[in-house]
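My questions will all concern the structure given below.
Excluded from the complex is one protein chain; the other protein chains are retained at their positions.
Chains: A and B, in written order; residue numbering restarts at 1 for each.
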Amino acid sequence: MFEAFLSKFVYVLTSSINNGMPVLFGATGEILTEKSGHLNLGIPGVMAVGGISGVIAAFFYGQVPEMNPFLTIIIPMLACLIGSLVMGLIYCFLTVTLRANQNVTGLALTTFGIGIGNFFGASIIKITHVDIPSVRIDATSKLFKSTLPFASKLGWFGEIFLSYRFLVYLGLIIAFIASFILFKTRIGLHLRAVGENPATADAAGINVNKYKYFATCIGSMIAGLGGFFYCIDKNGWSNDTIEPLGWIAIALVIFAIWKPHMAVVGAILFGLLLNLYDLIPALGLNIKFPQGYDKLFKMIPYIVTIIVLIITSARKKREYQPPSHLGLSYFREDR
Amino acid sequence: MTGEKTKKIRDPLFHIIKRGSIVWWKSALIRVSAVLIALIVVAIITLLITGQNPFEMYKAMVDGAIGNELRIWNLLQDTALLLVVGLALTLSFKMRFWNIGGQGQIIMGAVAATACMKFLPGKVPDFALYLIMIASALIAGGLWALIPGIFKAFLNTNETLFTLMMNYIALNFAAFLTFRWSKNSGNNVIGIINRKSHAGWFPEIGGSGFVGRNFLLNILIVFVIMLIVFVYLKYSKHGYEISVVGESEKTARYIGINVKKVIIRTVVISGAICGLAGLILVSGVHHTLTTDIEGGRGFTAIIVSWMAHFNPLYMALTSFLIVFLEKGAIQVASSPALNLDDNFANIVTGIIILFIIGCEFFINYKIVFRKRKGGVS
Partner (left out) sequence: MEQIPALELKNITKTFGSIVANKDVSLCAEKGEILAILGENGSGKTTLMNMISGIYYPDAGQIFINGKEVVITSPKDAFDNGIGMIHQHFKLVDVLTAAENIVLGLKGRFNLKSAVKEVSSIAKKYGFEIDPMKKIYEMSVSEKQTVEIIKVLYRNANILILDEPTAVLTPQETSKLFDVLRRMKDEGKTIIIITHKLHEVLSLSDRVAVLRKGEYICTIQTSEADESILTEAMVGKKVSLNIERVQPKDPVDRLIVKDLQCLNREGVPVLQDVSFSAKAGEILGIAGIAGSGQRELLEAIAGLQHISSGNITYIDPKTDKQENLRDKTPVQIRQLGVRLSFVPEDRLGMGLVGNMDIVDNMMLRSYGKGKSVFLKRKEPRDLANEIISSLEVVTPSASTPVRRLSGGNVQKVLVGREIASTPTVLMAAYPVRGLDINSSYMIYSLLNQQKANGVAVIFVGEDLDVLVELCDRIMVIGSGRIAGIVDGRKATKEQIGLLMTKNFKEPAEDDRTEDTN
């Protein structure tokens, strides 16, 4: 009896962690960005570009007859980081240097990024005249998906803690490091000051724009990894599937009240909620929903986020509010 | 002595100041140059990807947008469809309420219209069907905006994030319904509703020889909405209140405006017009409900509205520009010579929009280069 429960629990937990991981990357990146006072609604686009950059690199390296495992891992990841960095830079240049409206810029970037993802996802073969029927990166993703060989031998402990691919650990580590940097280091302190009150930070001798650039660009790179993680999961690119994840990532930022370590918990929860419908049998619940109700289940993460948003705004506790300068551009001479 | 001192001060090469105002031709020049530079960048990118002659590409683009009569009508209709959403959102934006939930509000309007089209014919007379459809689309869109509006007014809940979340609830709700209402259960396609009776369809205008018969009414409706929104914002007391609340809540209180009431009222109207856009999409264009019926207009319209500086009449122009580019780019992408994916259009418009966003900086700010000071201080 207990065994059966345990195995169900382990299954639900591990699949929730895997499902929540792209969202965790996105949310961690967006938290860093938002902490600098910039609401980057381009995250879905950034994740798409990060994903497709990795896929393209993996695809090309996958044509090499003998793949070096190290390069197979490192090349797509580098491509992903570079692709998402470029997106981050575009956003930064427009909103920090040119002080453009953040919402408008972010949305345009999302349109642009999704366009790039979908376009190259479909046309990479056409453009390069490679004689291959479809963009699959099976070999690469197999390598990315490999886990510790002995994990399965360690019973439920191994299942819960050691059964994941390394990108999962990377995502968790990044989230915890981000939390550490934000709340325990001078850099984090300065970054939070920039997002809360750039004029004060400026007066204290902090280079406001430098912090904004670094936070937003690093944030974009982390978010881009989320897109890549998702593509690995699907063995390639699939159109229009990353955008919803991007919005969920933004939702998770609110849910996590701008704390990356809280985002870890939230990501597992959202991973569960995102696939709740599919997990119902695994949960041992004998409820039969008519067909189509899976769509209604997909609303749950957003509804939960709205409830969190309302509660935090009603409680008015300062720690739970968005950075106070979020969405506003800083111009020193506007006093 | 003093000469040494001034040297020590790091005089920046230039500094940025806010412009008080700018003459119209200068701002127009800046915008036009931005679009031109963007087109050059697009040309270079196309060249890199495809090796095609960029001039051929632009020719194809123009051809794609206005190459024949049908394309022109399509272009005008899509302009109208984008414009109506832009008009709706502008009402909120004027009040500094960042309604990025246009997508959800359109979808809810479309859902309401579809429900009426599907279930009411035969039960109510035709004209009543139209009235019920209009009313339900307005209410559905308005309601979807009312929820974040109430929380904004009373708890100051962040409306950007709230309306964003509402989009996906609506989207999944529509996905659920398209599944439940689909003909062959499980394929997620509702198919054309009332294909024979045309119940709930907007009527055609003009004879069967007229290419624009299916488009004209949609365009006219939006044109009327544009005039109404223009007049509402500029000449009505409500519009005036919206401006005052948007510019300064302090002033609004000073003259005794009920700020909460204005917020809620305006946001509901904004959502209702989005709902109406949903109705047009269902009754006037697609005659069915799909999950992507909204076509990204909720987001693109934000850019359109912002680019037009929230002026309803300019918005017709900015909508036209965006749609023209999109249509042209789609045509380019699908031309036999290139045979690219449709999404190429999104890249092209994305680049151009990013340039237009960037050029606003040069309209709002001025870069002043430090004049070299003479030796005598």
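In this text, contacts are C-beta pairs under 8 Å (C-beta built on N, C-alpha and C of every residue); 3 or more make two chains touch, one makes a residue touch a chain.
Keep in mind the model is a prediction, meaning the values are calculated, not measured.
Of the candidate positions B:N194, B:S243 or B:N311, contact with the hidden chain is made by B:S243. Only one of the listed residues, A:I74, A:I173 or A:A203, touches the absent chain: A:A203. In the full complex, subunit A contacts the hidden chain through residues 184-186, 189-190, 192-193, 196-197, 199-201, 203-206, 318-319, 321, 324. Subunit B residues in contact with the hidden partner, per the touch definition given at the top, are 1, 5, 8-10, 20-21, 235-240, 243-244, 247-248, 250-251, 253-256.
Basically, only the chains that are shown with their structure count from here on.
The residues of subunit A lying in touch with subunit B in their complex are 39, 41, 90, 93-94, 98-101, 103-105, 107-116, 118-119, 122-123, 126-127, 244, 247-248, 250-251, 254, 291-293, 295-296, 298-299, 302-303, 305-306, 309-310, 313-314, 322, 327, 331, 333-334.
Put simply, subunit B touches subunit A in their complex at residues 16-18, 49-50, 98, 100, 151, 155-158, 160-162, 164-169, 172-173, 175-176, 179-180, 185-186, 296, 299-300, 302-303, 306, 339-341, 343-347, 349-351, 353-354, 357-358, 360-361, 364-365.
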